[in-house]
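Structure record follows, encoded as structure tokens.
Here's a slice of the assembly, chains where they normally sit.
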């Protein structure tokens, strides 16, 4: 679960350019398993608990998809930035696409767990669709600042 | 009216990273008043006149929302960039999201007033929705280039 986001097509998971690391938009798809994350069952149990799985069927059935997808994409942002030599604190910008903006409060709660310190800048828009299917509810594009040499 | 854009959730209004200043996407919402800008009445009278308020009820009722929102978001871009130590001339890139692309010509007229000199690069897309409600018609994400030391 901590592997970097593998590109789903012919593109790079991240590219360093000068002091910045650009990440491709990340969707809740695990290409190695050929599977879209659809609910709490598709993420580690401790993660599910941490982000609000209640154990009540109806509530988890309704909120599970966006909560689990939010965790998955942010966890892959983390893994990818770490692969580039940094950490979540180095992420300076997020662009977040939702197919249903009513999902924002649930995503926002998960994001707070990943960014306990200084928050990145954030753009949120509602889109008409995300790749590769209507089951994908959120996409996150991150930019990190990782200067090659720390200012001395 | 000239205060910087306060974030509406747990995110930063802007983040400096190296020579760049990234701004969060700005929507026409005044969080201190808990209010969405809906028309000319929600912006200063001189601003309304400058961007084309006609005083005719029907015309202002129709064009007021997008004109006033355009002014408000661009004015907050300005205030935020100034808070970061720069000015509108330092804005190099804009991504602009509209829920109705027919609003572009009116937005474009307002934008011309804020960028009398060299224009930033610009991306315009139509989206299915913006936060936090259907009353929000436009969101603008800006990037500024503010090198720490001017080349000497």
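When the chains are written out, they are named A and B in that same order, and each has its own residue count from 1.
Heads up, the rule we're going with is that contacts are C-beta pairs under 8 Å (C-beta built on N, C-alpha and C of every residue); 3 or more make two chains touch, one makes a residue touch a chain.
As the structure is a prediction and not an experimental result, all values here were calculated from the model.
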Subunit count for the whole complex, all chains sharing one sequence, 2 displayed: 12
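Basically, only the chains that are shown with their structure count from here on.
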Centre distance in Å when chain A and chain B are each reduced to the mean of their C-alpha atoms: 27
For the chain A and chain B complex, residues of the former touching the latter: 18-20, 92-95, 99, 101, 104, 108, 111-112, 115, 118-128, 143, 145, 147
Contact set on chain B toward chain A in their complex: 7, 9-15, 17-18, 22-25, 95, 97, 127-132, 139, 141
